[in-house]
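Of the protein chains in this complex, all but one are displayed in their positions.
On to chain A.
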Amino acid sequence: EAAFLARSGGAGGLAQWVLVELQGEVEPRQSGGLAGSLLGDLHYTREGVPVLIVGHHILYGKVVQLEKPFAVLVKRGAGESGPAGPHTHYTVTALIKTKLLFKTRPKPIITNVPKKV
């Protein structure tokens, strides 16, 4: 049995995606899954340090160039294979050469600091 991987059509090279790596898990605030929900805001400081704000937490990360880049594969045409050969195809949709790694503990953002009385 064989499955084929092919570059997706389109002009120019492959799309470049970015990986965001978080420690632990991300859970939706409400029940109902993650799809369609807002994760948070991504900022970069002037020094290029990525900052992620999720809910009322703030995470500091770093930009890492991947030693071994990733290829993103999308499965297509999974079905019965016929006499012409296998029909399962994986299309290389994008390459990932960079990741934003967030491994420090999220800090809660305290917005209301009472004035000293």
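Note that a contact is a pair of C-beta atoms (placed from the backbone, for glycine too) under 8 Å apart; a residue touches a chain by one contact, two chains touch by 3 or more; residues count from 1.
Keep in mind that, in the parts below, contacts and distances are computed from a predicted model.
Its UniProt record calls the unshown chain "Sister chromatid cohesion protein DCC1", which is the correct pick from "ATP synthase subunit b", "Aldehyde dehydrogenase", "Sister chromatid cohesion protein DCC1" or "Transcription initiation factor TFIID subunit 5". For chain A, the list of residues touching the undisplayed chain reads 1-7, 15, 17-26, 34, 39, 42, 44, 48-50, 63, 68, 70, 72, 85-86, 90, 92, 94, 96, 98, 100, 103.
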